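Apart from one protein chain that is not included, each protein chain of the complex appears where it belongs.
Letters A, B, C and D name the chains as they come in the text, with residue numbers starting at 1 for each one.
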Amino acid sequence: MAEKQYKTAENMSANHAESAPAYFSVWDLHAYYGESYIVQGVSFNVHEGEILALLGRNGAGKTSTLRAIARLDDPMVTHGEIWLDHQHLHTMKAHEAAIAGLGLVPEDRRIIPGLTVEENLQLAQIVEPIGWSLERIYDLFPRLKERRKQEGITLSGGEQQMLSIARALARDIKVLLLDEPYEGLAPVIVDEIEKTLRIIKAQGITTILVEQNAVRALNLADRAVILDTGTVVYDGSAKEVLENETLRAEYLAI
Amino acid sequence: FTNDPTGSTVTLGFNVPQSGAYADEGADELRAYELAVEHLNGGGDGGMLNTFSSKALEGNGILGKKVEFVTGDTQTKSDAARASAKSMIEKDGAVMITGGSSSGVAIAVQGLCQEAGVIFMAGLTHSNDTTGKDKKANGFRHFFNAYMSAAALAPVLKNLYGSDRKAYHLTADYSWGWTQEESIAAATEAMGWQTVEKVRTPLGAGDFSSYIAPVLNSGADVLVLNHYGGDMVNSLTNAVQFGLRDKQVNGKNFEIVVPLYSRLMARGAGKNVAGIHGSTNWHWSLQDDASKAFVKSFGTKYGFPPSQAAHTVYCQTLLYADAVARGGSFNPCAVGEALEGFEFDGLGNGPTLYRADDHQCFKDVLVVRGKENPTSEFDLLEIVEVTPAAQVTYPADHPMFAGGALGACNPGA
Amino acid sequence: MLGLNKTDSKFLLIVILLTIFTPILMQPFAANSGLDQFNGGYPDLMQKVAIFGIFAVGFNILFGLTGYLSFGHAAFLGIGSYAAVWMFKLLTMNVIPAILLAMIVSGLLAVVIGYISLRRSGIYFSILTLAFAQMCYKMAYSVLTPITNGETGLQLSLSDPRVLDGATTSTSLPVTNIFGLAMNSSYKVEALNRVFTFNVGFYFCAIIAIIAFYVAIRLFRSPFGMMLRAVKSNQQRMNYMGLNTKPYTLAAFVISGMYAGLAGGLLAAMDPLAGADRMLWTASGEVVIMTILGGAGTLMGPVLGAGVIKYLENIFSKINETVLHSWFHWLPDGIEEVVVWIFARFTGEGWHLTLGITFMLVVTFLPGGLVEGLKRLARLARKGRKKTDKFDESDPDHTPPPSKHVV
Amino acid sequence: MDAILLQVLNGLDKGSAYALIALGLTLIFGTLGVVNFAHGAIFMIGAFCAVTLSRILSLSFETIDPTKVDFLGNPATIKTPYVEAWFGPEFGGALIDWAVPLAILFSIPIMIAVGFIMERGLIKHFYKRPHADQILVTFGLAIVLQEVIKYFYGANPISTPAPEVFKGSFDFGAMFGFDPNVIIYPYWRMVYFLFAAVVIGAVFSFLRFTTFGMVVRAGMADRETVGLLGIDIDRRFTIMFGLAAAVAGMAGVMYAPILSPNYHMGMDFLVLSFVVVVVGGMGSLPGAVAAGFLLGVLESFASMNEIKSIIPGIDQIIIYVVAIIILLTRPRGLLGKRGVMEE
């Protein structure tokens, strides 16, 4: 019954050639950490304004995929293409990709030591194009406003997460890559952030969301891609995953 | 004995600083060594071989063996110098080691040669200790020493500045500095000068301003810089910069004295040396036949006049070769015997004696002054006086040289 | 073997064999072959390699394992040398007591310096150790001259008491020995147009170096060694795991200080002179560089690094223009001049240039040091036999098809 | 009293030299996180810029003067500097005399280029590498630079005097009612002090009133994340390196009359400047400057015979003693930031 929904990397590429041009697309991405082969041919498309949930177990390669997309040095992409709104990101460096419209919220938050909360935000607004103003950010995260003179790394775990998301929004981005944004956040805040994501979506920003809390992510997302050992094992609508017991059991263990 | 040359060649070891502050001296020494080897092997114009009073050398190498040489870098460190000398002895079979441009290195290598059983012909080493408390039977020094500098300089200073002077000493804080200070202070005090203060400065202090600044206020009217090399250049530059030479103290012109001068160093101090007195072992402007011959062959080959370092090591090489020829053997003991008490002339500096008691050579010492208007970049010093050897000779048991024992010559294995 | 596992035993065995045959291995070129300049098989160099090998291995115990970069280890080398020479002067020319005293004294100094310096980490630690070593150096050069004999260095003299050796009437200085066997006695064998020198001093150093190396292997493989690596990785975690990192680092510091003292003692045993220059910061820097050049944190690396640097220092500095001319005399005159000129920039007085360039090349292209280079060679050799790269196979040319995104 | 005042003045001036060198070093060391052992060599190259300019200005053509002889007895060649021939002996002579101040202008582009080449060609590969690797590679570079300079300029110091007008010293004592000659201060050192103040001020304002400093600091702490924010950190690191090289180079130029340049002066200064930077506290520019002055003044005091007679040899080790005391009482130096280079 679920057979036809399973799309492997091979028939994806055919799909890639035929279907309508996607706003953001990753095609046959391969990436290595040194000698170890981690991202083993990942392909997917995202349409403008969509939220895509990227799911999978620990070590499936979600973070690695996001990092590869964001053009960080590690893992090293050996093959593949990344397109965003007619620009090919795969030839860019991380900072160029960021200017092109990519915003990554990394999994360990990466608050910059030695800088205050506000400086962390200002840093994001040094290079054009600039996104949300500081006032607007503080409106959304009043906690950050309270703490704005404090050194960023002394924030509590949850506050750091807020800062990290806020920092991404401070830039004018087209695609937001979120790596486990809910991790370590109190349920109320998770609700809050979910709302924010909806607001962001309403503004037409495309989002790729990596999350262990699959149910939450799937409720929010339009589409889902499931990774396993560095390859795509499912690509389809989010609803389907939620409803399909077998899928959930097999790939998400829920 | 160690490293008896059995083939048709004999190897000498030239151990000079090739890196560090004295690399230029080292390079000049090497040039002179090469020239000496060329002359010994019958090449070139023969240089001082023609003026040397001993005629044992025939321009066919030493005892008919062609002279070859190896070189090494002392890095102006006792350790590295010994390692380098050892490799010459152990690896290359050198029968004689020569070179160096500081007393510490000379004494360390001299000790090594004594133990290994080869001859050491010191290069630039001015400390009293080299032929004083650290003298060795296998080692010989052609250079003059701190005592001789002081003995030569004192009368000239008295003539120039009078006998009522107050001296302030700045001294490099290590053994050479101390012997230099002791010697010059003793010599100047003997003619009536007072010593106001003796201040030790760290080796390589760089900026001497904090030592120079209090000088004027101390009541002294003469500053004696017991420094050498980079320290001398810097302390002198600082002193001139502070305007000391334009000052009047106790109603007299303030004066600066640099007991040990070298032309290469004088160049580093530039115009600052003008009118400042000191002593030196040899200078290319000497007009005796030997010096002229040496300057000619060196200058023709390299395009500039030799330094005192070059002159010293050239002489050392010739003297060694000559001693072997006269002694008829490369055995260090035979060489030592031939050199001990040897009197000769024709190597510059007039008649010269290698004293048997301590292996120090006694010859005329030059008192020089920095030139006011040098005509070329080499013409920095002018000779004020040639102090005869007799005036700088001291008894072998002089207290400044007491302590060590020469020991017996060691021919090695 | 000796409580080592198989690979380590094999490794140790190889090291032992290499050491035993050093006098032959380091004399690869026939005399008068022109290349005999490159032979390093003479006692002084071989001893130095062994001794500095010990120094670097010890340094690596601190730096390679714990990551604490000491910039003052030369102080221990220096004080070890002074202690040993004093032993020769006062007690006996037998090297054993001298070496023991060297280790004890340097160990004590290490306790003091380590205790204070280890209160800080990172660059602050480095500067503290540097400051201590520079103080030792400056004092030894000047104020402490009565003990150290300043610039010249502490030497033996005929008038030394040497209580145990009894009075000698000899007019020449005694030589260092081990129970009567003189350190500087050598046995020379002429074979294959080469002279091989088997020197007592070298074998003495070699045996000690092997022991030191063996101890280092044991230490690397021990729980203690693992703790030290954990210190480097995450000290915080160790503390919350119930481990007190201070005594671990101090122990490592003292052990490596004693290795340095041992090396210093051996230096004095081979050549009884102890100079202040041994404590200069450049000497501390030298051991850092040996270790990194060879490969910090590896067992063999430091020894390799020590060998390369001592070899360059001793062999390259001696290749002067005359030697170069004798090599290239067969070239046409003009070309000979040019070639000799170029080579002369890198040898003789230019040997420092070679050293500098070696540092830069090695560290840029072989981040793990020379050991990494050897590993790569080994891997290359293996790969040559069996080529595997699954990615290359699946997509040999890496050219993606033209994309529809192109407008 | 007067002796103390004298030493304070002296120390300030010594301190300004230390501060200036440490400033350049801390720009690289404290903000880019690179332990740059080649910094001393950059300082040395700066000093040799002064030497070179004075040589260029004194470039001469030769005429043979048959009335004089050279050392070999041949007719002597007389050298006349081109500038004197072109601009007349007066102005030409003045140009040569003013070589050191002019060399500041001459050195800035050269030093920036040196910094750029160094960073692009070498250092950039080492930001992520351990400090030990950085030490090795920059040490290697320092040796290479030294050897190159040694090849062209020899090993002995080269006299590089300041312009004639700055010769001599200013009598401070007389101004404040002390006896003449008690407190004197050479003019050139006053120039140096002012110059140091200007450079330090300029660097501070640049880093304080632009976001540049913050970006570079952030980039050092976490390159990756800064890249994610669209900032091309590489370019800024390069600029920073060029700036640091220029500061060090200018310090070298101005120092040339005080210390005749020689090829290993950089190494001599290196240890000291590292001590200054660390005592000041990693990553802190004010710290480096403060430590420079502090150590300068203390060193001056320690060189007084009155103090040396109490503690023999104290002037040899004062810097290190003070460094140890400060690091033990203040874990991160005078003004250091937490977490910078503590691993």
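Please note the rule applied: a residue touches a chain if its C-beta (ideal position, glycine included) is under 8 Å from a C-beta of that chain, and two chains touch if they have at least 3 such contacts.
Going forward, contacts and distances are computed from a predicted model.
Think of the chain that is not pictured: of "Methionine import ATP-binding protein MetN", "ATP synthase subunit c", "DhaKLM operon coactivator DhaQ" or "Cytochrome c oxidase subunit 4B", UniProt labels it "Methionine import ATP-binding protein MetN".
Shown chains touched by the missing chain in the whole complex: A, C. The chain that is not drawn here is touched, among residues C:Phe224, C:Tyr311, C:Trp327 or C:Phe346, by C:Phe224.
Only one of A:Leu89, A:Leu140, A:Ala238 or A:Leu252 touches the chain withheld from this view, namely A:Leu252. Within the set A:His47, A:His88 or A:Arg143, the residue that contacts the chain not displayed is A:Arg143. Touching the missing chain, out of A:Glu183, A:Asp222 or A:Glu240, is residue A:Glu183.
Residues touching the missing chain, restricted to chain A, are 33, 36, 56-59, 63, 107-108, 143, 150, 154-159, 161-162, 180, 183-191, 212-216, 252-254 (touch as defined at the top). Listed here are the chain C residues that touch the chain not shown: 3-5, 218-219, 221-227, 229-230, 232-234, 236-245, 247-248, 251, 255.
Note that only the chains that are shown with their structure count from here on.
With every chain reduced to the mean of its CA atoms, the largest distance from chain B is reached by A. The centroid of the Cα atoms in chain C and the matching centroid in chain D are 33 Å apart. The centroid of the Cα atoms in chain B and the matching centroid in chain C are 35 Å apart.
Those residues of chain A in touch with two or more other chains do not exist in this structure. Looking at chain B, one finds that residues 19, 23, 26-27, 173, 200, 202 touch two or more other chains.
Against chain B, in their complex, chain C makes its touches with residues 39, 42-45, 48, 138, 141-142, 145, 149-153, 155-159, 171-173, 175, 197, 271, 273, 275, 277-278, 280, 313-314, 317-318, 320, 322, 348-349, 351-352.
Residues of chain C touching chain D in their complex: 63, 67, 69, 116, 119-124, 127-128, 130-132, 134-135, 138-139, 141-143, 281-282, 285, 288-289, 292-293, 296, 345, 350, 352-353, 355-360, 362-364, 367. Across the interface of their complex, chain C is touched by residues 18-19, 23, 26-27, 30, 34, 69-73, 77-80, 82-84, 86-88, 90-92, 102-104, 107-108, 111-112, 114-115, 129, 134, 173-176, 200, 202-203, 404-405, 407-408, 410 of chain B.
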